[in-house]
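Omission of a single protein chain aside, the complex is shown with its protein chains in their original locations.
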Amino acid sequence: MSIEIKLDKRIASVEILKQFENLLEIKVDDKIYQVDLMHNDEGIFSILESGRSYNIELVPQAKPKHYTAYTLYDSYDLEVIDAESRYRRNRSSGTQLASENIITSPMPGKVVKIPVKVGDEVKKGDTVITISAMKMESEYKSPIDGTIIKIQVIEGSTVDANQVLIEIE
Amino acid sequence: MSIEIKLDKRIASVEILKQFENLLEIKVDDKIYQVDLMHNDEGIFSILESGRSYNIELVPQAKPKHYTAYTLYDSYDLEVIDAESRYRRNRSSGTQLASENIITSPMPGKVVKIPVKVGDEVKKGDTVITISAMKMESEYKSPIDGTIIKIQVIEGSTVDANQVLIEIE
Amino acid sequence: MRKIRKILVANRGEIAIRIMRTCREMGISTVAVFSDADRTSMHVRYADEAYHIGPSASAESYLKPEKIIEVAKRTNADAIHPGYGFLSENSEFARKCAENGIKFIGPSPEVIDKMGDKIQARLTMIAAGVPVVPGTTESVTTEKDAIDTIRRIGLPVMVKASAGGGGKGMRLITDEKDIVSLVRSARSEAKSSFGNDSVYIEKYISSPHHIEFQVLGDQHGNFIHLFERECSVQRRHQKMIEETPSPLMTPELRRKMGEYAVEAARAVNYEGAGTIEFLVDNDLNFYFLEMNTRLQVEHPITERITGIDLVKQQILIAEGHPLTITQDKLRQTGHAIECRIYAEDSDNNFMPNPGKIYNITQPLGLGVRTDGYVYEGYEIPIYYDSMISKLIVWAENRNEAIERMKRALYEYKITGVKTSIKFLERIMDTEDFRSGNYDTNFIEKNKDILLSEGKCPTDCEDMIIIAAYIEYLDRLNVSQTSKAMYPAQNRWKKYTYQKNFERL
Partner (left out) sequence: MRKIRKILVANRGEIAIRIMRTCREMGISTVAVFSDADRTSMHVRYADEAYHIGPSASAESYLKPEKIIEVAKRTNADAIHPGYGFLSENSEFARKCAENGIKFIGPSPEVIDKMGDKIQARLTMIAAGVPVVPGTTESVTTEKDAIDTIRRIGLPVMVKASAGGGGKGMRLITDEKDIVSLVRSARSEAKSSFGNDSVYIEKYISSPHHIEFQVLGDQHGNFIHLFERECSVQRRHQKMIEETPSPLMTPELRRKMGEYAVEAARAVNYEGAGTIEFLVDNDLNFYFLEMNTRLQVEHPITERITGIDLVKQQILIAEGHPLTITQDKLRQTGHAIECRIYAEDSDNNFMPNPGKIYNITQPLGLGVRTDGYVYEGYEIPIYYDSMISKLIVWAENRNEAIERMKRALYEYKITGVKTSIKFLERIMDTEDFRSGNYDTNFIEKNKDILLSEGKCPTDCEDMIIIAAYIEYLDRLNVSQTSKAMYPAQNRWKKYTYQKNFERL
């Protein structure tokens, strides 16, 4: 079964060729690897490939099939694209749910100030909301010229990472 | 619902009286406690009682409803005795499955030597099996005068903790 | 001499635990206080006793003197250790402790007040003969006075609102032609921000080194310094890395600055542990910047090179013991570096990144100390500081210390949230840091190197892809909860290595 995996900007095709327990032959794009792979339920992997020892940790993200991968050196965003995701992707490609109309919070925090109200006209770059987390305030700006059509939070409320805050049209 | 919990040799009766999320009123034998209790899926507990902070960790054992409890100071054997266990206990109390007829291995290890064979007569204190673990050999003796009726392992095999090794009658 | 048997630690996070560790070693029992957000925080779990003091926001919990004192009285605590931040430099709190018969572990309220007011601190230091940044010693209330003063001091200068803070009413003037307009805008912003247009003027030290001296004073008039800490690696005016000895320091300069640091402490009859901060320019001119009347985040590097437990010294001093350490007995042994681990996205303007900790692997072994407070499964609250841990290494010399720090950062894994660990590792690799040739401008200057993506080669990427693939396949099956390592798709017998890939 071949599936696609998106690692940062790269999309690679992966297929398992043979397996005998921890010993696997796997094809990544055009390259064939023989690896000795052990892992646990918490997404910690130990892979030996041509004698090299790799430690990899996969942490599931809020969205299904999305992971953050940690090596000893760096971290990566990962997404598994299987038949189901491909189907969803194709289906939604027509509607263009433009994410630039939506202000989301990149981290958990507390809403300090919303200087706009529904119906306000805003210019690209205008501050529409200020979020505070860990003693640091961040101002989020409108990505477009437009009108505020929805404000989903109120001042003083706490927000989660990736929560939709404000919609602009 | 009151159940019994066996801690080392003590058997205590426990009953929850009131609960509001993390705040609990619980009766242990005749004593009523108001505790603030938080825990996680791995059996780690933080309990505040009259301001005292307790850290307790429960590690499930192989037998169901058996735990080892760790405080910062010591460890304890625990068993939860609910209706089901009571039923089993009562049922088996007649048959007297005398554990002294059975030699089990208290730890994982490797069978080094079995100086007896089925049918051999042994005296109390005779060595019937030698297990090696971590470079140390332990000899297990017959707890009774009797006859070897079953040998469940062979020399050179590895054994798990609490595995039955030899039966004597 | 009053023996302290129980201490309430009026703080949270790593510093609360660090203080409790010393209490435990001294046989002193500990009381923690916590806000709504901190019920499962490690300091609550580590303490002997723990009491709730209010909602999550600091202003309603950790910054409430009366609530904390109430707990101290209820639990019969002999003393309160304020840690750093929160109420540690709040003279009103120190005063209330005294009124309630509880020893505040730190200097007197009067000293906190005196050193907390920038202009008063400057005046005190000038009186004690300690060099301060050249500038006015009192507020300048007219535009003419301001311009005259600037001409006298000479450009560049910094104009600061007397009543201010947080950068409001602050202007850097580097060019003759801008003097009038910038003085006006500073005064006008000061007026609108604080209702007061008076300003003061200081010589601007560009790209200075931030070097501080640790001092200790007891209740019997003894004062010592425990050498310097170099704190120039900063981002957003917050320290990231500290080291001692400072690569900039000469024995002569150390002696001179150390003497001034002791003079500064003596000038206010300082009690406890404090820090004298200096700005040092590239010609090794140094100027008093401010005094911190508390324990510093970076105190462990001083502990490591002197062997002295500073929290223990604070407690002994608070009990009334005279210092048993004398200046001539103190030695700096080897080299210590501290890296602050922040929960933040260092590559994205150091944006804080609270969230849930997934896994932690602690760096261990020779010369490594970790002071942290997060644990696996812990959710870092959004309400407090983003520093989750401090990594301190020691080695015989600076080069070895840098290599050890690299090794420790390499081993240190905290997953689930973004941290500054990789950014710190890149700092250890920069030429400027390795040569010791850096000042407070370091991160800005090395931005391009520090933000470069040092990602792994394709082979390594492919291994990540393979891991994700197997994870995906195994998630299709039932999930287990054990943390034991097992092979991919644990359905067959374990394959022994006597056989080989050829068998595949």
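Order as written gives the chain letters A, B and C; numbering starts at 1 within each chain.
Everything that follows uses one rule, which is that a residue touches a chain if its C-beta (ideal position, glycine included) is under 8 Å from a C-beta of that chain, and two chains touch if they have at least 3 such contacts.
Keep in mind that what you see is a predicted model, and the values were worked out from it rather than measured.
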Displayed chains contacting the withheld chain: A, B, C
Residue among C:168, C:356, C:398 or C:434 that touches the chain left out of view: C:356
Of A:55, A:101 or A:152, the one touching the omitted chain in the full complex: A:55
Listed residues C:70, C:178, C:347 or C:379, member touching the removed chain: C:379
Absent chain, residues of chain A that touch it: 22, 36, 38, 40-42, 46, 48, 51-53, 55
Positions on chain C contacted by the hidden chain, ascending: 17-18, 21-22, 24-27, 36, 39-40, 52, 54-55, 300, 303, 307-309, 333-334, 356, 361-362, 364-372, 375-379, 395-396, 400, 403-404, 406-407, 410-411, 479, 481-485, 496-498
Chain not shown, touching residues in chain B: 3, 5, 7-8, 10, 12, 14, 16, 18-26, 28, 31, 33-35, 37-47, 49, 52, 54, 56-59, 65, 67-76, 78, 80, 82, 106-110, 132-136, 138, 158, 161
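As a working rule, only the chains that are shown with their structure count from here on.
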Touching groups left behind when chain C is ignored (all other chains fixed): A | B
Whole-Å gap between the CA centroids of chain A and chain B: 46
Numbers and ranges of chain B residues touching at least 2 other chains: none
For chain C, residues contacting two or more additional chains: 481
